[in-house]
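Quick one: this structure, given as structure tokens, is what I'll be asking you about.
The complex appears here minus one protein chain, its other protein chains still in place.
All chains are identified by letter, namely A, B and C, in their written order; residue positions are counted from 1 within each chain.
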Amino acid sequence: MTASTDSATPLLHVEGVSKGFPGVQALDDVRLDLRHGEVLALVGENGAGKSTLMKLLAGIYTPDTGTFRLNGEELAIEGPRHAQELGISIIHQEFNLMPDLTVAQNIFIGREQRSAGVFLDDRALNRRAQELFDRLGLALDPSERVEQLTVARQQMVEIAKALSFDAKVLIMDEPTAALNDAEVDVLLDLIRRFRTPETGVIYISHRMEELARISDRVTVLRDGRYVGTRVTAETDPKEIISLMVGREITGEQRPASTPHEGEPMLSVRNLSTKNLLRGVSFEVHAGEILGFAGLMGAGRTEVARAIVGADRLDAGEILVRGRAVTITNPAEAAKLGIGYLSEDRKQLGVLLERSVRENIVLASLRDYVTRLGFVRDGRIEATGREYVEKLRIKTPSTAQLVRNLSGGNQQKVVIAKWLAKDCDVLIFDEPTRGIDVGAKEEIYTLLRQLADQGKAVIMISSELPEVLRLSDRIAVMAEGRLTAVLDNADATQENLMDYATRFSSEGTIAQ
Amino acid sequence: MSPTTTQPTSGPTPSTTAFAAVEAGTPRLAWLRGSVQQLLAFASLIVIVAVFSFASPHFFTTNNLVSILTAATVTGILALGTTFVIITGGIDLSIGTAMVLCGVMAGVFLTYLGWPLWAGVGATILFGALIGFINGVNISVFGIPPFIATLGMMLIAAGLSLVISGTKPIYFTETPDFQSIMNLSIVPGMRFPLGVAIFIVMIVVAAVLLSKTIVGRYTFSIGSNEAATALSGVNVRRWKIIVYTLAGLFVGLAGVLSASRLSSAQPTGGMGLELEAIAAVVIGGTSLQGGKGSIVGTVIGALIMAVLTNGLRIISVPQEWQSVAVGIVILVAVYLDMLRRRRT
Amino acid sequence: MSPTTTQPTSGPTPSTTAFAAVEAGTPRLAWLRGSVQQLLAFASLIVIVAVFSFASPHFFTTNNLVSILTAATVTGILALGTTFVIITGGIDLSIGTAMVLCGVMAGVFLTYLGWPLWAGVGATILFGALIGFINGVNISVFGIPPFIATLGMMLIAAGLSLVISGTKPIYFTETPDFQSIMNLSIVPGMRFPLGVAIFIVMIVVAAVLLSKTIVGRYTFSIGSNEAATALSGVNVRRWKIIVYTLAGLFVGLAGVLSASRLSSAQPTGGMGLELEAIAAVVIGGTSLQGGKGSIVGTVIGALIMAVLTNGLRIISVPQEWQSVAVGIVILVAVYLDMLRRRRT
Partner (left out) sequence: GGGSGSDEGGGGDKPYIALVSKGFQHQFWQAVKTGAEQAAEEFDVEITFEGPDTEADVDQQIQMLQTALDKNPAAIGFAALDSQAAGPLLQQAKDAGIPVIAFDSGVESDIPLTTAATDNTAAAAEAAKQMAEAVGHEGKVALVVHDQTSVTGQERRDGFVDYMEENEPNIEIVDVQYGGGDQAKSADLAKAIISANPDLKGIYGSNEGSAIGVVQAVKELGIDPTQLVVVGFDSGKAQMDAIRDGLMIGAITQNPVGIGYETVKAAVEALDGKDLPKTIDTGYYWYDASNIDDEEIQAVLYE
């Protein structure tokens, strides 16, 4: 069943690899085989060690023990550049882009085009990038600065960059976490085209349905250990999940359509911004989850940011419990009981250099302060531990720096931050980005509990099944307008897609 | 481990990561964590002290150690306030000349206006806070980058000191007690000046503020990720103003102490003091990128500077060599500190 | 809403984002983008010039404008090199005293050792590069934070200038032509010094280096995201050393020009010049966080400072008020610049 029984030399062979960090054994005697021409899915819970293994392959960390073989030849990977030279190309879970440079400059950094041997030729560079995009079927502007791209587009830049190398082994660490279904299609298509008898792909994802679509085999890690490998065609998500978590996960079904006639907690009327939004109106009631669907750039994030005062709104009215309010910054929103969890975890979500518990109480710190302004560290620790347990955040202690957590566990910390604060209206923007299947269910349960406690929850998500799974009602956006608000019972993937593409001729990455 | 080139200066170095992880634990331990980190800088300090003690019998005497503390007091107090500012990711270049201006204002309040001692001293410290407040508003409300905002204030304060004083020193003729604030001997049979005791009290105050109060928490949060802090509903604008105002309070106090020491408000000077204070902060392990730092570190940094200056004089190193020596020692001390952190 | 509070200083601000979105386009436009951004600072410069021209007939004269350029030359050249350093996210505090040391070395080469003019000047510039190289190694290889590494160098250079010169000015008695480098009139019938022409050439050189060559590209890339740049296989260590060395070349040249201007190598001073140069860079819109900046901006920043200093003297503002005025104008200019950028 495993690759070692296979007679052919695998493209990449990993054996006996261990890697420890202080307090954490991230990898323990892990093995893995990537065969020629295959897509190998690598799965496991948050913190299972997937990214760590990939960082070893990329030359960012050196293993404590273990061997790597490329086409049977043993390797010592000395650094990122060396990995590149060996033909290992990687898309990291966290972006590694230079926001001040253009798309083309980012893609070809270190491989600049020069004219007359001295001067940079950015036109040639742009041309090369354009050729690459044409070949890959991506609608990216080579001369746009990366800083201005949405998270999804940045992801596409990373993908284009990885594919621009003449790589033999392509590693993708959760490339679709920030992508929409349409973009996922584009990506999977790219992967299929990349695959040749000389190449192989390691594909990390928490989205089970993708595995069936793209992978040939699936390798599972649990708690830093190798659990097993299955041929995709011969297994099903259920088996994979039980290998991952060591228990069965039973997802609940879509919520029964209980129309919420409670008072509108938040009403938004005719919201418009200079850039994008045009007359967005909706309300969300106490006790309900309002899902937001739409394509990339549809403006869902922008609606959220405008509501909490992170961006200026040019027109429109916001009412909290029927009372008109003006919100000019997120602090005022917080005072009114509105919280916003950003989709951009690294830039706008976590404090990487601070501890898990400090991050968890950041939004609610005032609840942990005496009248004289002293912080109650004991209670902070108690809360921190409570959420570490509740969300099963994998960390040696609540004092661990968030930087040292795996991506999915960082996301859990951000969620905990908002669960710890008593808000009436919670806006979650892509809350399950990078979260493993098991934990997703737990988070759904928590969101539902919040609603049941009488809070109004807005959930923006690019995964339609998730929106359908959780929302009482679903708002759909396209090009800055609200095109529909549906009851869950009336919604299907098909009609949501339909509304999401109203007025829309472009606006996705795919051409 | 990974080569240095793969890590951003501001970002995660494997070393600090590893280190912090070792230290991470209960909140009790967290208290210690900062201090332990500083123990490394502390080791440099000890080595420097040992070398000087060995080189001259006059170095490690009570009198001389008190002299060192006295010399460290004013810069040290400035550095305490600056630590907060730097941890938010900001900088304050105005502290030197603002301190001079506060001294002049003490002269105005006490001598020109004849206010009683407590009122004049209180007003001076508040005046320092006002300068800090204006810095904070310029930075936070008007969006002027801290470097520019405080550079502007540096120049304004330098000029105003001259204008207000009429380019003359102001003497504290109305309040002869004023000079006791810095100079009063508080330990019988020893020359231990009140000013040094005030410095020590301020160290404790600053340490508690930074690690035990909400100001300190937000100081770290803002420096760690300002945007994320703001999106968490923290009124970042207001807290930044508070931090600069707090730094201004320290500046006001430093102004009182330095004027008290000289029994006069000197309207000149102050330029360059900001670099000394910032250097103390940074030598103490606080990162100019924000988000990291400690009061213990700053105090050690200030002491390293003061001990070096004093010790080189005690062993009569020719003056032109003194700054060379200070420069080299700073480089070596910080480098060794790096090395050890990396190893741990 | 408040862009300042909700956005990280280093990250994308809605303002620049929006602005850049307008400007972003073909590479041709990208060339312009930097410049247009600077036009805003340029407007401040124009206003300041207009005000002084109106206030005094002596201000807008050829002679005085040349005086302003002459005054801007040395700081301006320092600021050019510093622009690269700051865009990488670093800082160089050593430029002022290192420049002084380079001047002293020019004296050593030309007067003490009696080298021919070209050799002495060349060696001086290379000596500047050496200082920069050492800074680069300290930062890049030894991992000392730029602030500390260059602060150490600042002190070392200040001391070495005194040591090497024997605390006396060195005069260029062997090479009387030396003073022509800065002072030679190159436009017949006018006092247009060669030094200013050199400054202008260096502006062009720096602009081309920054926007058209690989050094410039990596300068921006490192400042934008050092870790990502390293992960992309760029030898960040090496390129940082190159950038500091490049800044050192500018320091060496500034040392030659200032010694030439004074017909003597003055072994003191230089402290404070680094702040002036950094101020010019930052007023010109380069961010201390790194990743953003332009040479045009730096030049405008340097001119704003030089025009202010000169104009206030020309209109005989009492000296104690001059620094107040400079401080306020800097604050206002940068604030207006912010406002406009936000609006665009």
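Here is the rule we use: a contact is a pair of C-beta atoms (placed from the backbone, for glycine too) under 8 Å apart; a residue touches a chain by one contact, two chains touch by 3 or more.
If you're wondering where the values come from, they're calculated on a predicted model, not measured in any experiment.
From the options B:267, B:301 or B:327, the residue with contact to the unseen chain in the full assembly is B:267. Only one of B:142, B:171 or B:321 touches the absent chain when the whole complex is considered: B:171. Residues of chain B in touch with the missing chain: 56, 58-59, 61, 63-64, 67, 70-71, 74, 162, 167-169, 171, 183, 185, 191, 193, 258, 261-264, 266-269, 271, 309-310, 313-316, 319-320. Seen across the whole complex, the unshown chain contacts chain C at 55-58, 61, 63-64, 67, 70-71, 74, 162, 167-169, 171, 179, 183, 258, 261-264, 266-269, 271-272, 309-310, 313-316, 319.
By definition in this document, only the chains that are shown with their structure count from here on.
Work out the mean CA point of chain A and of chain B, and you get 42 Å between them. The distance from the centre of chain A to the centre of chain C, with each centre set as the mean of the Cα atoms, comes to 43 Å. For the pair chain B and chain C, the distance between mean C-alpha positions equals 28 Å.
Those residues of chain C in touch with two or more other chains are numbered 2, 5-6, 8, 11, 225, 227, 230-231, 235.
Shared interface positions of chain A, defined as residues touching 2 or more other chains, are 60, 80, 310, 329-331, 347. The residues of chain B lying in touch with chain A in their complex are 1-3, 5-6, 12, 17-18, 20-27, 29-30, 33, 212-218, 220-221, 224-225, 227-238, 291-292.
For chain A in complex with chain C, the residues that touch the partner chain are 58, 60, 80-81, 84, 92, 95-102, 105, 109-110, 112, 114, 118-120, 122-123, 126, 143-145, 147-148, 275, 309-312, 328-331, 347. Residues of chain C touching chain B in their complex: 2-9, 11, 89, 93, 138, 142-149, 151-160, 162-163, 167, 225-227, 230-231, 235-237, 271-272, 275, 278-279, 282-283, 287-288, 319-328, 330-331, 334-335, 338, 342.
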